[in-house]
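What follows is an incomplete set of chains from the complex, kept in their original frame.
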Amino acid sequence: MPEITVNMAAGRTDEQKANMMRDITQALVTHLGVDPEAVVIQINEAPLTHKMKGGKTFVERAAEQKK
Amino acid sequence: MPEITVNMAAGRTDEQKANMMRDITQALVTHLGVDPEAVVIQINEAPLTHKMKGGKTFVERAAEQKK
Amino acid sequence: MPEITVNMAAGRTDEQKANMMRDITQALVTHLGVDPEAVVIQINEAPLTHKMKGGKTFVERAAEQKK
Amino acid sequence: MPEITVNMAAGRTDEQKANMMRDITQALVTHLGVDPEAVVIQINEAPLTHKMKGGKTFVERAAEQKK
């Protein structure tokens, strides 16, 4: 404990994800005073079809950004 | 905010999922008065082997329904 | 199944929450073809000190909106 | 209700997972007095690159255990 779940859309590299999780671990060690070994993080990654913001799937949002 | 997570078994089409997420977005806009852009929804989809109800996996439940 | 979790900050009335959950239920019945009795929704409500967006807690965001 | 989510790294067999979920179902039936049909469990499984403990991804942890 604590346990962190990150809900995010697919599209980042493994290196980006590992670096993000390392910094999140450090944030908990620094501010809560917990042992690093007690910090567990899991990314629940969704394909772009499984995520929506503002009433549009991330497929639709990605298509709009390309325009 | 708010953030909605939908835990469901695999087997629906992308169109069914997008329509469901659109209506959920609308439910929050209507009843909470939030901006649509503030509503984020993620489907965490599980294969039938990773979900159980009533002591039976969704593989077993699907097999029973076919009988 | 499916199971829906709504993460939101405190501050809405019970009536707003019930209406929102009813419409979410309907969204799943309509688009996934499930029985209403199979749809379970839980709101995990956080006090304003336990939620952050844009690097500011919802306490800080509420204070800014009042200005 | 209740709804149980199990966050775990990939690597177990379907049989291990089904047995685990059956025993979790039984734990709820025994101690909460609920009907088995009311107990829903979903495993959200992450690839080893999407999970970290002690500041190391499960890829790094697996590599260390092999040494």
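For reference, chains read A, B, C and D in written order, and residue numbers begin at 1 within each chain.
In this section, a residue touches a chain if its C-beta (ideal position, glycine included) is under 8 Å from a C-beta of that chain, and two chains touch if they have at least 3 such contacts.
The structure presented is a predicted model; accordingly, all values stated were derived computationally and were not measured.
Trainee: Shown here are 4 copies; how many are in the complete complex?
Mentor: The number of copies making up the whole complex is 6.
Just so we're on the same page, only the chains that are shown with their structure count from here on.
Trainee: Going by residue numbers, if over half of the contact pairs line up, that's a repeat, so tell me which of A-D, B-C or C-D repeats A-B.
Mentor: The A-B interface is reproduced by A-D.
Trainee: CA centre of subunit B versus CA centre of subunit D: separation in Å?
Mentor: 19
Trainee: So how far apart, in whole Å, are subunit B and subunit C when each is placed at the average of its C-alpha atoms?
Mentor: Subunit B and subunit C have C-alpha centres separated by 15 Å.
Trainee: Quick check: what residues of subunit D touch more than one other chain, meaning two or more?
Mentor: In subunit D, residues 3, 40, 42, 44 touch at least two other chains, as defined above.
Trainee: List the residues on subunit D that touch subunit C in their complex, please.
Mentor: Spelled out, the residues of subunit D in touch with subunit C are 1, 3, 40, 42.
Trainee: What residues of subunit B sit close enough to touch subunit A in their complex?
Mentor: On the subunit B side, the touching residues are 3, 5, 14, 17-18, 21-22, 25-26, 36-37, 39-45.
Trainee: Within their complex, state which residues of subunit B touch subunit D.
Mentor: Interface residues on the subunit B side: 7, 44, 46, 49-55, 57.
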